[in-house]
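After the structure tokens below, expect a handful of questions from me.
Note that one protein chain is taken out, while the other chains of the complex remain in position.
Presenting subunit A:
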Amino acid sequence: MKVLVAVKRVVDYNVKVRVKADGSDVDVANVKMSMNPFDEIAVEEAVRLKEAGKATEIVVVSMGVKQCEETLRTALAMGADRAILVETDTELQPLAVAKLLKAVADKEQPQLLIVGKQAIDDDANQTGQMAAALLGWAQGTFASKVDVAAETVDVTREIDGGLETVKLRLPAVVTADLRLNEPRFIKLPNIMAAKKKPLEKTSPADLGVDVTPRLKTLKVAEPAKRSAGIKVANAAELVAKLKNDAKVL
């Protein structure tokens, strides 16, 4: 079984991002970038499937600027077999990524597409779902457990009420949640080995996908500073404040 995993290059989770002076976007110049943590979980799951003898090949794909190659190399060092970079400088929105994923999946014909449930930069939580729709495949989102059988996959999903297990017919799309697994540390010799694994470059044009953004960002601003709280003496005062000051009751 071939598994396709999508990985995104995002601002490292340790970085405190700043908004650009003109309010057009967050400033990512000279900021440390890493693999989206949910995508790391997706890669880890694929590698575990391979180690368990269930997957035969893991292909990782990333879309975006040239430096996404570094993110792909990380995935290769974790255990993926080969990589595809869909190179573009255009800002990529979830629908464009989903279309690119469909194009790559059409070519690669994987049985399973695993993506992170969302990326920590825009937190859109859309790509996996859109890709499943475009491909016409079943989807198991927010996965905390994945059990692959010959024709099907059981996905345990984290839902508001607790856990839900769905059985999907393959090929399918799975989006990884936090508790699916704990990604491994990279073994040092694998860093060098990853450099020697194949990395194919293509572009949206090669794949025949129009990635022109459809949504326009009007303004990016920092969340308003939280002002200091106030202490209330008793429940009655609290109710009064909620009624009169906050006007929420």
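Miscellaneous remarks
Following the convention adopted for this analysis, a contact is a pair of C-beta atoms (placed from the backbone, for glycine too) under 8 Å apart; a residue touches a chain by one contact, two chains touch by 3 or more; residues count from 1.
In this section, contacts and distances are computed from a predicted model.
Candidate names were "Xylose transport system permease protein XylH", "tRNA threonylcarbamoyladenosine biosynthesis protein TsaB", "Elongation factor 4" or "3-methylmercaptopropionyl-CoA dehydrogenase", and the UniProt protein name of the unshown chain is "3-methylmercaptopropionyl-CoA dehydrogenase". The chain not shown here is touched by just one of A:Asp25, A:Glu70 or A:Asp106, and that residue is A:Glu70. In the complete complex, the hidden chain is touched by one of A:Ala133, A:Ile191 or A:Ala205, namely A:Ile191. Take subunit A: the residues that touch the chain left off the picture are 14, 29-30, 32, 70, 73-74, 77, 185-189, 191-192, 195, 228.
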